[in-house]
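Dropping a structure here in structure tokens format, bear with me for questions.
Only one protein chain is missing from this complex, and each of the others stays in its spot.
== chain A ==
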Amino acid sequence: MSQTAMSETYDFLFKFLVIGNAGTGKSCLLHQFIEKKFKDDSNHTIGVEFGSKIVNVGGKYVKLQIWDTAGQERFRSVTRSYYRGAAGALLVYDITSRETYNALTNWLTDARMLASQNIVIILCGNKKDLDAEREVTFLEASRFAQENELMFLETSALTGENVEEAFVQCARKILNKIESGELDPERMGSDTEAVLTNGI
């Protein structure tokens, strides 16, 4: 979808996932993050789409390789294959739909199981702009986040509020983990496969 230059330079490459029920605004979030505008003609995602962007996180250039997945169950088998090696994920629900909030546990299990136990996940309560139709309070969601060791932000792909922050905070947490030695940069991102190959 977006494009990146060949001549780009960066210090780290993180693979990111955007997961959550269909219609929660995942594609819009990605679009907003990369294009800095709201994609109002958003179509349902088929399978998996891709976007990448280089962000500056505390002076380090990090290239985010982001896989935007289709939320529908039917695509689950297609999307699951993209989980592997993901360093971070945006777990998205729609604050105006309790149903999407209720599905979070399943998504979380999937992500931890298929990507890695160490995957850094930020919970995003999207469509913050539709406060009048809110079905999920900030408080209960942040409690859920705390219980599951997730970061949490309420976002709006429409206004752009907290969108960049969601990605950057997630990337920052990963960087911190790398610096503290908790995470091995060689064992994540696109290089994971090579490492794992050697392991097998």
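The definition used in the following text is that a contact is a pair of C-beta atoms (placed from the backbone, for glycine too) under 8 Å apart; a residue touches a chain by one contact, two chains touch by 3 or more; residues count from 1.
In this section, contacts and distances are computed from a predicted model.
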Undepicted complex member, UniProt protein name, chosen from "Adenylyltransferase and sulfurtransferase uba4", "Dynactin subunit 4", "Syndetin" or "Rab proteins geranylgeranyltransferase": "Syndetin"
Residue among A:S81, A:T105 or A:T159 that touches the chain left out of view: A:S81
Hidden partner chain, residues of chain A it touches: 2-7, 9, 21-23, 34-35, 40-41, 43-44, 46-50, 65, 67, 71-75, 77-78, 80-82, 84, 99, 190-191, 193-194, 196-197, 200
